[in-house]
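A protein chain is absent from this complex, but the other protein chains hold their places.
As written, the chains take the letters A, B and C, and residue 1 is the first residue of each chain.
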Amino acid sequence: MTLALVLGCAGLLLGVAVLAVAIGRSAAATPVVYGLCLVASLVSCAIGVQHLLAGSAPLSRVLPLGVPWLGAHFRLDALSAYFLAVVGLGSFAASLFALGHGEHEEAPGRVLPFYPAFLAAMILVLVADDAFTFLVSWEFMSLTSWALVMAHHRNPDNVRAAYVYLVMAGFGTLALLLAFGLMAGPDGGYAFMEIRNAHASAGLGALVLILALIGAGSKAGLVPLHAWLPLAHPAAPSQVSALMSGVMTKVAIYGFVRIIFDLIGPPAWWWSMLVLALGGVTAVMGVLYALMQHDLKRLLAYHTVENIGIIFIGLGLALAFKAHGMPLAAALAMTAALLHVLNHSLFKSLLFFGAGAVLTATGERDMERLGGLIRLMPQTAFAFLVGCAAISALPPLNGFVSEWLTFQAILLSPRLPSWGLRLLVPAVGAMLALSAALAAACFVKAFGVTFQGRPRSPAAERARETDRLSLAAMFLLAVLCLIVGVTPGLFIDALAPVVHAAVGARMPAQLGVPWLSIVPIAESRSSYNGLLVFLFMVISGTLAASAIHRLASDRLRRAPAWDCGYPDPSPLTEYTASSFAQPIRRVFGTVVFHARERVEMPTPGDIRPARLSVSLHDVVWEALYKPVTSAVNFAADRLNALQFLTIRQFLSLVFGALVILLGALTIWP
Amino acid sequence: MSFDAVAAVLIIPLAAAAVLAMLPGYWLSARLNVIAALATFLTALSLFFNRPPAGLYLQVDDLNNVFIVLTTFVGFTTSVFSASYIGHELETGRLTPRFLRFYHAMYQVLMFAMNLALVANNIGLMWVAIELATLTTVLMVGIYRTHEALEAAWKYFILGSVGIALALFGTILVYMAAMPVIGEGLDAMVWTSLIARASQFDPALLNVAFVFLLLGYGTKVGLVPLHAWLPDAHAEGPTPISAVLSGLLLNVALYALLRFKMLLAANPDALAPGPLMVTMGLMSLVFAAFMLYRRRDIKRLFAYSSIEHMGIIAFAFGMGGPLANFAGLLHMTMHSLTKSAIFFAVGHAAQVKGTQQIAKMGGLTESNPVLGWGLVLGVVAIAGLPPLGTFMSEFLVVTSTFAREPWLAIILVFGILAGVGALFLQLNGVAFGEPHGANAEAKASYAPMFAHLALVAVAGVYMPPALVSWFQHVAKLLG
Amino acid sequence: MALILDLGVQGVQMLLVLLLAPLLTGLVRKVKARLMRRQGPPLIQPYLDLIRLMRKEVVLAESASWLFRVIPYLVFAATWVAASLVPTFRAGLLFSWSADLIAIIALLGSARFFLALAGMDVGTSFGGIGSSREVMIASLAEPAMIMVVFTLALIAGSTQLSTIAGVLVYSEVGLRVSLGLALFALIMVAIAENGRIPIDNPATHLELTMVHEAMVLEYSGRHLAVIDLAAELKLLLYVSLIACIFLPWGVAAPDAGASALALGFVSYIAKLAAGGILLALFETSIAKMRVFRVPEFLGAALMLGLLATLLMFVSRSL
Partner (left out) sequence: MRGIDFDVAHLLAGSLVLISFLELYQDRLYALLNVFALHALVLALSVAWQAYVQDAPHLYLTAALTLVFKAIVIPVALHRIIVSLGIHREIEKVVGIGATMLFGIGLVALSIVVMLRVTAEAGPLAREDLAFALSIVLLGLLMMVTRGNAVSQVVGFMSLENGLVLAATGAKGMPLVVEISFAFSILIAFIVIGIFLFRIRERFDTVDLEALDNRRGERR
């Protein structure tokens, strides 16, 4: 019944898509479409939560669709339910935001039909229970999001972004296709049930792992397959960017978990090394890329890459512990990863909403032309600040909890018997810590340059606070960030069935623990209580403030900035995003991006201004993608010569083929 | 009574051709063309329900039944499209009424030839029919009488007739192989008796025969390196003919190839035709995929994509096995529907923009939304993206291959990916970005295009059980 | 009864750190001055400064936002909470389980986050310089600190500060190489985090190399007072952290009587004084380094920490 309801939601959304095509022109289209999406995603989220909390048994049903003799299998188990809840929540928020924000859309006809279809596709991926249905929904998801990225197609950059995205998505899907082909075997046991029962051999499993890493990783944005992500996510309308970054990447994670922890069976220990290494590199690279950006939405997109890395670190640890038969530790790591899935979807959507609000208010994505918005759009600024604090893993917000859990999982790893992991895990831990610190730095930059200081452009001066519904969406997410941060125990308990299904154990129940604090293993070992920390900070902060205001002075005088005595009113003298990032660029960038700075200092007496030029290289792109493209072009050029043969030469091709085949016949036994 | 249906499928087009050859005036002849095609389609449909027993010359079985219906259906929709298309060509004066009569007559003759090739129970008859089809299309390709058109037709003619000769030689060899077993005379060419006794034929003779048939009919299929005529013929002829060529004639030739593959498969000592087809298929796929990147002419672009898909289909049948064969049949159907739909779209686009140069058309989804999105949908379908039918067939091919022949599957996937990349690269230029290029008003009938695309879309998620059982049965026959 | 006692101890602890923090700073300044043959300000000078600043009115830059006025209290709160969770004279604080070592570091991290934002708020170039350098330093210091935490956690099998301290005192850990490395790393991090020489000079203004001072340049009056207090708290926190981890002797057990408590109190004061004097000695004996040599300094700390952790991973397995 519940499952039918989920499918009903998907069906409704598809229907809405068709409806949108029909009424796309009219003004009522936007509220109607997004309203219906709002309802559908709320329902599916509710179903997910209910199924998860009730801990009910997996539901499944078969529809006479898809591969004819197989039918389309659908199944709602704990894992699907959890991700369904996350996706539903994300799309709910996005739809709410879009209800307000969608009014500013200049090409609604190119967004409205694809938006619901996109949501439907994501829901279908989560409940699909056979390879064909899964891949159809998966690729349909890519296709619809491609169309959404293409929405503002008059900008050539967007067209290019969409193209790169589509090709990468196709690449990933084909990899998954091969993976499923491997698991299903030559006579096509496509149903997940059959795949589960058919136990894959070790080598086969390894191949599947690599293919799954390529397939799901390219969708999630795992370095080095991330290249499309920072291009495509920002190009889409902001509610879609939020969906793609905050939600679709999670669907990719779901795909990986489904394949590796559910379908393929017991893992080999070294798989985890691959996953861990990739995760660590992704986390650090992602945040370093982000630091070098001054396009607000692209910066956020790169942070998605970073967070995906963190999630994969968690998954890798879970894999390692599972392979070595340490279910409790595996449960801890898995919980950390899954909790971070939720957290990231929360604050990344929030941040993209904020960026979208800024974009519509100023028409600018370039931070160097923003600034001072905190005075013009205070509420947006506040929500965005909460998001920044959360993604920077600051207590008492939610980002910290999942990273804390990941650290706790890392601290259990010395018990692992295999040496490789023992050497790798601490390094990964260092990478995790590094990425966390850099993320904080990056969001000081993001918030400081965008919202604080003085406006750097007329557009920034004219900014106005965004509409109510968009704000409602942002504050909803901000509050959720805080709630997850202060009462993580509830969510950890809710995750228990999912984790148990994945690794065969669960974390100790957190509800029994007094004061709502969380205890991964044992209280003597480690514990954390977000609520208490939160209360402490609030109390001591207000205490200090009130005390000072009462006992000492509360007088205040506005004056020009002091700035060591020579303030300059022109916003040009402000610190810009790139100048803010300069120290870190010098520390890390010189190695990672071959960052070079050149200063042209004119000779004394020369009145030309001095120039500082910075050059960065996207190493991954140049090492991986450039060669591929050039190879394709080379092949295309060479083969293209064959278009220009004469008829006689074509005939001689036929003739040659004939002679060769006849010759083959003579030697054929 | 039941035999009439088969005969009718052949007679209606012939009669129509005769009438159309006489008939002056565009309006009437175009309508008549449509009506005749519709009538043929309906009679073909009736074959599903009462199937006549196989005769000496004609037969209808599971394999060709689906193809007849498909052929007549696409023939019908194409005639609808061609009505509006040719109308515009007359206005712009690219075609004179004299050639128009010729065109309509030839169109029906082509229909006749293809139906004959499909229902023929006699390998000689099948050969005759396919040659007839080839020659008609040669004439239609040259109909514009421009330098390029003549050259394309000439090239098509030369390569085609060499193909004719090779195929005939193959046919003769098959007869020679059958003669000692079945005895002299007509029986030794009747399909049903051939397939029944194939196991006793002389394998060596069969092998040589298959080589010739593969090259002969393979030329029609457009497999690399026999493909050379195909792109130019598609590019220079009238678009309805391009649609029929890609959508139907290639299928018919492939159908002939399949028949003989079955013959070889039935003989244990003969060489396995699979590897040959797999090799040529992969060659065609990869080659065509890379050729797509440098195309400047939109019709030539999709002609190459036809080569690519013929490659995939040949690969699938070459791999064999129930899954792959099923996928191959499905892909044949899906491709002919999709590709003809694409050519409908392209034809109108070319009329609207007044050129076939990709560089000179842009932003189609802005300037002509219906047409533009139709084209986008078509390309999405032909690129094998879900939820459209081509995805299911590619899914089946890849998954069923990878478990058996990993490396082949990887080459296949590589080719497909390269093709997708090229197609969308070109599509970006045509459908998106700032609209530019001329924007003439062309009265277009979008019904055929969307009818095809709707069918493909439905097939992607749901296929009627009857069709499935037919396909599965045929897949078993193909071994 | 026990709960009330614990609450009392916790409260005393919070007040204690608050009260001792300026004194420690004053001590360091005094000793430094003496080492430079100067008279130096009285020990209680920091208290006087704070009181004076609190009385003054706030002069707020026109371009400053509401956030600018909230931040000092946020920073102070975060630091104070962090400081009050480090066992000083008595192990097993009531609320110690509400945040383990990692959380304490994260709390300091949030304090730094907001302080950096404060630097960006007014939109002056000095603030920008300060913030950008601060986050650059932090981006290396934090991982190093986390590595130190890993080492300790692996030794004590816990990230719980009280537990760690307890383990180091009562159970026979013995002298470990990794522990020494961790100590070094921790000291380097502490120096960097508190903006002491050679990383930064707490006594300068109007110098392009300043970091912390540049961030708070626009603050005045009570805001400045609160921020200074927070900085002093941070210094105290680190000193007592080092004390409680590496010389935990004398710290009273959770169930200790009054005498033990008194002993613990005295020993704590002694440790603080020792720490302060050592810091002063160190600062006077070394020159400040260029900003872009800081990464090398902290990189060394990070490497030390990582090495210590790796040693732990390996030795645990032997």
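As a working rule, a contact is a pair of C-beta atoms (placed from the backbone, for glycine too) under 8 Å apart; a residue touches a chain by one contact, two chains touch by 3 or more.
Everything numeric here is computed off the predicted structure, so don't read it as measured data.
Interchain touches from the omitted chain, evaluated on the whole complex, reach A, B.
The residue touching the chain not shown here, chosen from B:Leu95, B:Val109, B:Leu173 or B:Met449, is B:Leu173. Here one chain is not drawn; of B:Tyr26, B:Trp127, B:Tyr293 or B:Trp373, the residue touching it is B:Trp127. Residues of subunit A that touch the chain left out of view are 643-648, 651-652, 654-655, 658-659, 662-663, 665-666. In the full complex, subunit B touches the omitted chain through residues 122, 124-125, 127-128, 131, 135, 138-139, 142, 145, 147-148, 150-154, 157-158, 161-162, 164-166, 168-169, 171-173, 175-177, 179-180, 184-186, 188-189, 202, 204-205, 208, 232, 235-236, 295-297, 300.
Convention: only the chains that are shown with their structure count from here on.
Separation between the centroids of subunit B and subunit C, computed from CA atoms only, is 78 Å. Every residue of subunit B that touches subunit A in the complex is listed here, in rising order: 154-155, 158-159, 162-163, 166, 207-208, 211-212, 214-215, 219, 225-226, 228-229, 231, 271, 276, 287, 290-291, 293-294, 321, 323, 365, 369, 380, 383, 385-387, 391-392, 395-396, 398-404, 409-410, 413, 416-418, 420-422, 424-425, 428, 432-434, 460-463, 465, 468, 472.
Residue ranges of subunit A in contact with subunit B, taken from their complex: 64-69, 72, 109, 131-132, 135-137, 139-140, 143, 150, 153-154, 156, 159, 162-163, 166-167, 170-171, 174, 177-178, 180-182, 184-188, 190, 632-633, 635-637, 639-640, 642-643, 645, 647, 650-651, 653-654, 656-658, 661-662, 665, 668. Taken together, the subunit C residues at the contact with subunit A in this complex read 51, 54-67, 73-74, 76-78, 80-81, 84, 95, 97-100, 102-103, 106-107, 109-110, 112-113, 116-117, 119-129, 131-133, 135-136, 138-143, 146-147, 150, 153-154, 157-160, 163, 205-206, 217-218, 220-222, 225-226, 291-292, 295, 302, 305-306, 309-310, 312-314, 316-317.
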